[in-house]
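Every protein chain but one is kept in place in this view of the complex.
Showing subunit A:
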Amino acid sequence: MKILEAQSATLTNYEVYTHLVDQGNRYSDIRKYAEKDKTGKIPENVVRRPGNLWTLRKELLEYFREAPSPLACQPIPYNDETIRTLLKELRRWEITKGEVIMMLNLRPTTLENLNTIFQEMETRFGEEDQTEILDVITRVLGTPDGEAERQAMADVTEVLKQQAEDLKAQGGQQPQEQV
């Protein structure tokens, strides 16, 4: 194995997400149209994909679909044009690529959250610019349903806590983190 180029490009969560979804569709098509062999079954090697890929795929999709990720919204607020439009609208300011990626991944809706994305936001942008950038984000990327998002987040937290409690009650030890 030889690595020709490391990090030739950075992808946003949305791009990875679409890749995984497309891949899933492709695989299910294969399953659907797979030719049956003599015994009337589809050969295993045609239908089955590597297990390690499957595990990671499942976990990644779960991660993307968990609030407060923008991809957790239904329908997904982004489409193929979103990234291009956002870049066009943000051209007025000097914003690095990494910062745009974070915008797409986190979708900040408040100045506090915008502040976490930009380094030294106050010195780089005036107050008007800051609100204008926020406006662009909400216009292009949409606004999350804040209440529902927080609810979903809290619900999952409760479920996880409950699971941990149950595990303890069963006499099993809580999974220990390896550091």
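Here, a residue touches a chain if its C-beta (ideal position, glycine included) is under 8 Å from a C-beta of that chain, and two chains touch if they have at least 3 such contacts; residues count from 1.
Rule of thumb we're sticking to: contacts and distances are computed from a predicted model.
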Task: Options "DNA-directed RNA polymerase subunit", "Translation initiation factor eIF2B subunit delta", "Ribosome biogenesis protein ERB1" or "AP-1 complex subunit gamma": UniProt name of the undisplayed chain - done: "DNA-directed RNA polymerase subunit"
Open item on the list: Touching the hidden chain in the complete assembly: which of A:Ile83, A:Ile117 or A:Ile137 does that?
Closed with: A:Ile117
TODO: Could you tell which one of A:Leu56, A:Leu87 or A:Leu167 touches the chain left off the display?
DONE: A:Leu56
Task: Residues of subunit A in contact with the chain not shown - done: 3-4, 6-8, 10-11, 16, 19-20, 23, 30, 49-50, 52-53, 55-57, 59-60, 62-63, 66-69, 98, 101-102, 105-106, 109-110, 112-113, 115-117, 119, 138, 143-147, 149-150, 153-154, 156-157, 160-161, 164, 174, 177-179
